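All protein chains but one are shown at their positions in the complex.
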Amino acid sequence: MSLKKREHITTKGLDDYFLGIYNAFKFVRLFFREVFKPPFEFKEIIRQCYEIGYKSLPLITLTGFVTGIVFTKQSRPSLVEFGAASWLPGLIAIAVVRALAPLVTALISAGKIGSNIGAELGSMRVSEQIDAMEVSAINPFKFLVVTRVTATTLMIPVLMMYFAFVGLLGSFLNVNQNEHTSFIAFFQSAFSPISFLDVFTGLFKSIMYGFTIGMVGCYKGYNASRGTEGVGKAANMSVVISMFLIFIEEIVIVQISNWIRIA
Amino acid sequence: MATKNKHAIRVGLFIFIGLIFFTVGVLAIGNINKTFTKTFLIKTVFDDVSGLQPGNNIWLSGVKIGTVKEINFNENTQVEVIMKIEKKSQQYIRKNAKAKISSEGLIGNKIIVISGGTPDSAPVENGDALPIEKTYSTEKMMNTLQENNINMLTITDNLKIMSEKMIEGQGTIGKLLNDETLYKNLEHTVATLTRAAENTQELTASVSNFTKKLNEKGGFANDLVTDTIIFNNIRQSVAQLKEVISTADEFANNLKDASVDINNNTNSPLGILLHDEKSAASLKLSIQNLESSTEKLDETMEALQHNFLLKGYFKKKDKNDDTE
Partner (left out) sequence: MEKLNKSDIIKEQVISIQGLYKSFGENSVLNGIDLTIHKGENVVILGRSGSGKSVLIKIIAGLLKPDKGIVNVLGMDIGSIDEKQLLKLRLKIGFSFQNSALYDSMSVRENLEFPLIRNSRHLTKKEIDHAVEEVLEDVHLHQTINQMPSELSGGQRKRIGIARTLILRPEIMLYDEPTAGLDPITCITINELINEVQERYHTSSIIITHDLTCAKATGDRVAMLLDGRFVAQGNFDEIFNTEEETVKQFYDYNFIN
């Protein structure tokens, strides 16, 4: 019994957990090794960008627009109480650029893109397509993982900016209805409180989220266990884990950006 | 295989702990600037902190120099506030500077404002306690005024009964003056009166301070007080209050004299004091004076009640009284 116990550093479950972390770390390390090594799969990256970015546009348009309208509607009463309804565009712009656009875009993408990648790579793993690439002397990691992670890292920021724009449009619609603010006046007062740091932090956050979504989806899919059950699990875990990580990253990045803001 | 696994698990554990430390560290540090600026602590004891909270700002001449670290009760149920102040501001805070509770703008947080202090006083040191600057909120002013009024009424009532008894010759005088409790009462009355007078004086000072502020040009209050009649009313009230005080003072002195006399002449014939018609008349007059002054005080109160600035306060008070 005592001999058996020594086989594990902690307990069996925890050991497996830490082993998982190590494997994930190795996976990320491998990504950084492969991503800068030629040949580059530009064609495949562009195809993935199209799949990930362009095909998410309808969803992002809808959610962005609704978020803009709803947030404006809900914020109005408390500002009107101070007679500060004219602050509405600025307030919404700050909320959208600093927090809503990166976070909501990331969460929606985690749901749509993350699960998609997890399921796609999972089914490729399960049906031995990844092995098939390997035995045809093709580096499946480079062809499947590097391209997808690169595409999400590039596309989530773009989707985020698009979300912010559509969100502000929705907000403008609502403000225009209630306060009869003109388009130019709205955007002038919306952009005046936004600093370079806000935009930069929003972009940086989106890049991190994009990387996270791609990485988690690929890791879970690439290492899916055999069987169709493994595919579903990979898709599901991709969403759960990437959302969890996105929230952790959110608070850490907000904290750090606040240090910079104050300094 | 097994050893390689163990190595992998250790690395995984290490990464995990590292990430936890990083995340917790980033969140715990909170404000990196604050963390790395040197600070020192000073404290102040307030009767009432009006909702001040740890983390609220501390201003010196309108500049933020620190935050409230802790708020504790002391044994007298007063509130001890410990303030964390930037070291670089230390030289500008003098030992005789005063602290008071204020607020950041119209609807902002509560803050502590440190002001005053003269260059000839030494800068504060770590752990020093700053004195507080007395502030008169309108509420407090009104409360004191009313309390005074009630005090005065009791006094006059007491005196009235006493003097009536004296004049009617009820009971023996010896009984009156040898009665310890009565004597004590008298002394107590005098003390209360003196206190009342002091209170009133303080109050008038603050009211006149208040009106002076109203008079200041360009001030917020000045803008509000456009109606000169009201302003005059207030001024008049102050004058009347002053008068009350002087009367009360005089009376108190009289009484004190009398009591001192009694005190000194416990063995001498008591008739001197009480059979002397002059002193009796003087006593009566004093009481009349006092009576009229309480009336005047009542009037003042009424005048103040009509002052629109304070109307709100009285309305609220009436409402409270009604509900009770």
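Note that the chains are named A and B in the order they appear, and that numbering of residues resets to 1 at the start of each chain.
In the analysis below, contacts are C-beta pairs under 8 Å (C-beta built on N, C-alpha and C of every residue); 3 or more make two chains touch, one makes a residue touch a chain.
Only a predicted model underlies this, so the values are computations on that prediction, with no experimental measurement involved.
Considering the complete complex, the chain that is not shown touches A. Across A:Ile46, A:Ile138, A:Leu197 or A:Ile262, the residue that sits in touch with the chain not pictured is A:Ile138.
Across A:Ser127, A:Ser182, A:Ser195 or A:Ser225, the single residue that touches the chain missing here is A:Ser127.
For chain A, the residues in touch with the chain missing from this view are 39, 123-124, 127-129, 131-132, 134-138, 143.
Everything that follows uses one rule, which is that only the chains that are shown with their structure count from here on.
Across the complex, chain A is touched by residues 2, 5-6, 8-13, 15-16, 22-23, 26-27, 29-33 of chain B. Those residues of chain A whose C-beta lies close enough to touch chain B in the complex are 7, 9-10, 15, 17-23, 25, 248, 251-252, 255-256, 258-259, 262-263.
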